[in-house]
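Excluded from the complex is one protein chain; the other protein chains are retained at their positions.
Chain IDs A and B follow the sequence of writing; residue 1 opens each chain.
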Amino acid sequence: MYAFDYHRPTSVKEAANLAGQSEEAKFLAGGHTLLPTMKLRLAGPASLIDLGQIAELRGIQRSGDAITIGAMTKHAEVASSADIRAAIPALAELAELIGDPHVRNRGTIGGSVANNDPSADYPAACLALDAAIVTDKRRIAADDFFQGIFTTALDEGEIITQISFPIPAQAAYAKFRNPASRYALVGVFVAKHAGGVRVAVTGAGSNGVFRVPEMEEALSRNFAPEALDGIAVAEDEMNSDIHADAAYRAHLVGVMARRAVEAAAARD
Amino acid sequence: MTTVSLTVNGQSVTADVDSRTLLVQFLRDTLRLTGTHVGCDTSQCGACVVHLNGQAVKACTVLAVQADASVVTTIEGIAQGGELHPMQAAFREHHGLQCGYCTPGMIMSAIDIVNRKGNALDEQTIRAELEGNLCRCTGYHNIVKAVAAGAQAMAQAPLQQAAE
Partner (left out) sequence: MTATGIGAPVRRKEDQRFVTGQGRYVDDFNRPGQTYAYFLRSPHAHAKIRSIDTGPATIMPGVVAVFTGDDLASDKIGGLICGWMIHSKDGSPMKAGPHPALAQGKVRYVGDHVAVVIAESLAQAKDAAEAIVVDYEVLPAVVDTAEAAKASVQVHDVSPDNTVFNWHLGNREETEAAFARARHVTKIDLVNNRLVPNPIEPRAALGEYDPGTDAYTLYTTSQNPHVARLVLSAFIGVAPEHKLRVIAPDVGGGFGSKIFIYAEETVCVWAAKKVKRPVKWTSDRTEAFLADAHGRDHVTHAEMATDENGKIIGLRVHTVANLGAYLSTFSSSVPTYLYAPLLSGQYDIPAIYCEVDAVYTNTAPVDAYRGAGRPEATFVVERLVEKTARELGQDPAEFRRRNYITQFPHQTPVIMTYDTGDYAASLDKALELADYRNFQQRKQDSARRGKLRGIGFSSYIEACGIAPSQAVGSLGAGVGLWESAEVRVNPTGSVEVLTGSHSHGQGHETTFAQLVSDRLGIPIDQISIVHGDTDKVQFGMGTYGSRSGAVGMSAIAKALDKVIAKGKKVAAHVLEASEGDIEFKDGKFGVAGTDRALGFGEVALQAYIAHKFSGQDLEPGLKEGAFYDPTNFTFPAGVHICEVEIDPDTGVTRIDRWTAVDDFGVIINPMIVEGQVHGGIAQGVGQALLEGAVYDQSGQLVTASFNDYCMPRAIDLPSFQVGMTVTPCPSNPLGIKGCGEAGAIAAPPAVINAITDALGHEDVAMPATPQAVWRAAQKARMPMAAE
């Protein structure tokens, strides 16, 4: 690691002020992407602003037809939350599939969403559940938030405070893990809302998390795995690496989508 | 340098650290608690697992400054009064270790599994929950047996669980 200044603010406002004072500051949430990157000297922020002591960034609330999760809420907390298990079990199950138990004890939903790793799980949930990403400045719809690999609508110094998930009628997440890293090689989140079905895919796309309108339309007509027969995502938009080429990823999107629909339908 | 104060294995410690010091480096180099090991640089192998405020974490992916005011338990801190913790005893009894390098992290993870999932653990649960710990020697067969046995033994020794 390169040397850096460490700050530990206790309020979002203080954190934002600190960020404004340094050119090369980074926010530290759970640290499970940033710290390994810094250890390998692939990142070298001049200062780290640790969000870990900001009480207002934590907690899970159910209010009416939404679940709102503080940005510094850990994956393990989401996975074990009774409120989330009751309202959006798919979201708790997704959290339980992130990394490993130790990662889930440190990693946070806000950190994951802000990073927008193309193989991360939460971006798929945000998109499929039509979540709102709430920052210290504004409220951003998931559809507008994710803008390609490691790219989001966040401005410099803007801090995610909460993520609000509308409670769907049915939802499920099917993940095919990268055998080595445990990130999503392909993850498909399917959510049936009053206004229709949303399908979001992570891990697979060469431009990060994406929705599949054709699947959404078919499932909105008939929320059943067979509704997806004959629908395929375009191979040339899929990512390709040593673990999975584009054709395999495209195939897995179909398999995981069917499995997610099956799981969602089976909840009743 | 930043001053950190924390409780490690029941003892208060205060030290000045460079902000880039990892918790595992602080434990090994500053406190000379060398039972916590480092086996990778990508937060995967689990050789460095300790308990931070009662939860299993990878000490290679936590800054020492982040652990300020926290309670840390390492492999050196779980035996009580010269008696092995039931999970330590189970690893020995079931030959759940060979070279011993991954063992401290395995044991700390195993105790955390029991804390979260209870004392009756089936094989599939144990295998899934060991996701974050790599062993290159045992093929996991005897680790799985050890964790199951250690979990049951922990039910018989409530005092040791409470000690943390």
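Here, a contact is a pair of C-beta atoms (placed from the backbone, for glycine too) under 8 Å apart; a residue touches a chain by one contact, two chains touch by 3 or more.
Just so it is clear, the model here is predicted, and its values are computed rather than measured.
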Neighbouring displayed chains - absent chain, whole complex: A, B
Touching the absent chain when the full complex is considered, from B:Gln98, B:Asn115 or B:Gln152: B:Gln98
Where the missing chain touches chain B, by residue: 18, 20, 28-29, 32-42, 44-45, 47, 74-76, 79, 84, 88-89, 91-93, 95, 97-104, 107, 123, 126-128, 130-131, 133-144
Interface residues of chain A (partner: the chain not displayed): 1-3, 40-41, 176, 179-181, 242-245, 248, 251-252, 255
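FYI, only the chains that are shown with their structure count from here on.
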Whole-Å separation of chain centres (CA-atom averages), chain A against chain B: 29
Chain A-touching residues of chain B, taken from the complex the two chains share: 2, 18-20, 22, 41-44, 46, 49, 52, 55-58, 60-63, 65-66, 68, 109, 112-113, 116, 129, 131-133
Chain A residues touching chain B - in the complex, by the definition given at the top: 1-6, 8, 28, 31-32, 35-36, 38-40, 48, 50, 52, 76, 99-103, 105-106, 181-182
